[in-house]
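One protein chain is absent from this view; the other protein chains keep their places.
Right, subunit A next:
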Amino acid sequence: MTRPTRTVLPPEALDPTDRAILNALQDGFPLTLRPYDDAGAALGITGENLIARLARLRDLGAITRFGPFFDAAAMGGAFCLCAMAVPADRFDEVLTKVNAHPEVAHNYERTHALNMWFVLATDSPEGIERTAEAIEGETGLKVMLFPKLEEYFIGFRVQA
């Protein structure tokens, strides 16, 4: 898969069918023998055309991924959003220590007293607590845990 690019596509890069694909395929994709034919039929295009368009959208960077999204918790693992309030003069030092943990997936600097926000992804629920405690021990700073309690997902919609 191509990496997401930090480039904005010109509006004419996507035609109305591409936009319809982006919207429709966020909701799901059939588990059938010829799923592209089936999903394409709902969009008024052939399966072959849908495959070509998905490949192009991927190569353009309009989509970052197409496929199954797995639930870490259902696979026995865990995800947790975490935040830390890192003093400005220690930011780089703390960042190095936090990022050194392979369990740290995404990490963002944000505009708040809680200025470092990262996601821990571990292969067991206990791994979250263990990694957070390790980071606290290494940095002397508190790691606040914000596990998801409920997800309200509908998806992002592009202007059709």
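What we mean here is this: contacts are C-beta pairs under 8 Å (C-beta built on N, C-alpha and C of every residue); 3 or more make two chains touch, one makes a residue touch a chain; residues count from 1.
Throughout what follows, contacts and distances are computed from a predicted model.
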{"item": "Hidden chain of the complex, named as in its UniProt record, picked from \"Oligopeptide/dipeptide ABC transporter ATP-binding protein\", \"siroheme decarboxylase\", \"Ferredoxin-like protein\" or \"Phosphonate C-P lyase system protein PhnH\"", "value": "\"siroheme decarboxylase\""}
{"item": "Touching residue (missing chain; options A:Leu43, A:Ala121 or A:Leu141)", "value": "A:Ala121"}
{"item": "Residues in subunit A touching the chain absent from view", "value": "1, 4-9, 11, 14, 21-22, 25-29, 31-37, 47-48, 51, 54-55, 57-58, 60-76, 81, 95, 99, 104-112, 114, 116-118, 121, 123, 144, 146-158"}
